[in-house]
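Sending over a structure as structure tokens; questions will come in a sec.
Shown here is a partial selection of chains from the complex, left in place.
As written, the chain order gives the labels A and B, with residue 1 at the start of each chain.
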Amino acid sequence: MTSKARRLGIYETMYRIYATDVAMRSLITSGKVSVIYYSPRGQEGIPAAVSAALTPDDYITTTYRGIHDTIAKGADLKEVVAEIVGRKTGTCKGKGGIMHLSDPRVGVMATSGIVGGAIPIANGLALRSQMTDSDAVTISYFGDGATNIGAFHESLNLAAVWRLPVVFVCQNNQYGEFTPRMDSMNVQHIADRAASYGMPGVTVDGNDPDATYEVAAAAIERARAGQGPTLIEATTYRFMGHVFGVDQMEYMPKEEMAAAIAADPVPAYRSRLIGDGEAREDEIASIESKVDREVADAVEFALASPVPDSLDAFTDVYAKGAVA
Amino acid sequence: MTIQAEETKTITLIEALGQALDDALSSDPDVFLLGEDIIDPAGGAFGLTRGLSTKYGRERVRETPISEQAIIGAGIGAAMLGAKPIAEIMIADFYAVCLDQVANHAAKLRYMSGGRTTVPLTIRGMLSGGLNFAAQHSQSVEAWLLHTPGLKVAMPSTPADAKGLLTTAIHDPDPVILLEPVALYTVTGPVPVGRHEVPVGQADVKRVGADVTVVTYGPCVPMALAAAEELAGEISVEVVDLRWLAPWDKETVLESVSKTGRAVVMHQAVECCGFGAEISSVISENLWSVLEGPVLRVAGANTPVPYATELEQAHMPGTNDLVKAIRSTGEWKSRG
């Protein structure tokens, strides 16, 4: 793939995430749906860049704030929106919601609502790839706050000891709920935590999709080559706070937010691509309108989809049979 | 009812909890709070602790990293040296990430040390359910805790009880866990303005009745009262709100069932190995000869908690389920 195609692809993914998020937020703000929603606004560049270095056979795990990771990995947009609005046609038949989006057909294997909860599982996916000599790589996405929980520590240690083909991507958006990162840890760079495991650690500007791509591609290559895991800290910012519409965001300094919005990765990357001569404004615009239609279709599909049958509550507990 | 004829003010359950914390912080220097996101300006995920860090300082209202094991451990250690820490576990499902500190340490240190050490720690936080928060943010985990000797466990259903239970918990010499039904956070009720306690192990008969006893607690109490109201005239329902789940008020429950001869237990937790089974067993063991029929259970279905409203409603026990269960006891023929 040419670098141009790749970069346009990254932008398209970013825009898909962006447009879906805008649509979701307007569904909520307008009162059309009432759901808990964790906006990825501001973090689009990270999974878009990482996914550009992945194949459909690779795997990811992510968190409640993982709609961007899930879309970037190629999950069906219709199903994603339908799941969040609680429909039978969603990725999880309406049983999971945004905290548990999963689409194993494209490698979205587990989304956890427990901070750090999916990190140990990422190791297991990578272990299976290692044991079956597949060259699939697993990406484990999580937040800065998650690096303070026990499961993070145990998992990075085990991945290093077993040289698992897994890349840990910490999306450092500077906050865990309402807690500024530096109130909860004493290290400037989360990537430095890799040293505890004898694993490489890299900090990259997560709002720079090109830089993020380079770092991710190198780590993924390393993992694929059997050289073991890497911890990537991709710095970014969370424009919409923790839970969209609920979080008052008073704890986020106004100047900090203003600076972050000024560095908004979506328009910034758009301008850069145009500036670099990768595409003309109208070419970008036509990608965007294609995506806008896709998103509009997804929303329409979701809202037109049936709600689940109440009896579905009793299936999928075990492999076979229903329980009462 | 334990609310005395004293001055009360009508406030929400979440305000009552905040008030209990405020009172404890202001009256006892050994009290302090620790937990995720509890400081101002947000003051907790639902604003329960809002104002407290501003009033008492961040030394006594301590924001923590997302590290539940470290949170509980810090509470245990400080408590062993005479503090009265109040640790927040934001949502009850997260007991799963710190159960070792709770069940293997807080619960057992007194016993394992032959009584030489004590853990006057309070752990409190939301018990979710019914909010479309899905399988990992909606569980009622009280049975895990009740199967762990050494813990005291309470769950309020009214603002007054919330204040009273939390106040009692804070000053109790043992580890107490308060599970706060978030579904009831905005319920209002009269709350004593002064210090108010609910003595350990004391249930409250929230409605007096003659025909059937409903034993319940927490988020199901309003449903039980609604069911009782719906059946009024047809069946006279007594509603016992346990409030304390460990130790629980067997006396009050057995007295009530002795009178009615019929009992239905209701809780939001899934049925299998839920607290309802324990209550049912104890009633049967003690009141065999007076029971007109088996103790019935109305509880969450034995599935994880689903996300979409239609599914979650199907999973959760509701007023209708309870009404049906109560009615079914009426069909029993008296043995006598």
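Brief remarks on what is shown
The definition used in the following text is that a contact is a pair of C-beta atoms (placed from the backbone, for glycine too) under 8 Å apart; a residue touches a chain by one contact, two chains touch by 3 or more.
This structure is a prediction, so every number in the text was calculated from the model and none was measured.
Only one copy of each distinct protein chain is displayed, but the complete assembly has the stoichiometry A x2, B x2.
Here, only the chains that are shown with their structure count from here on.
Taking each chain's centre as the mean of its C-alpha atoms, subunit A lies 36 Å from subunit B. On the subunit B side of its complex with subunit A, the touching residues are 36-37, 39, 41-42, 45, 63-69, 93-94, 96-97, 131-137, 301-304, 306-315. Interface residues of subunit A facing subunit B in the complex, by the touch rule stated above, are 35-36, 86-87, 92, 94-97, 99-100, 112-117, 145-146, 148-151, 176-179, 183-185, 247-248, 250-251, 307-314, 317, 323-324.
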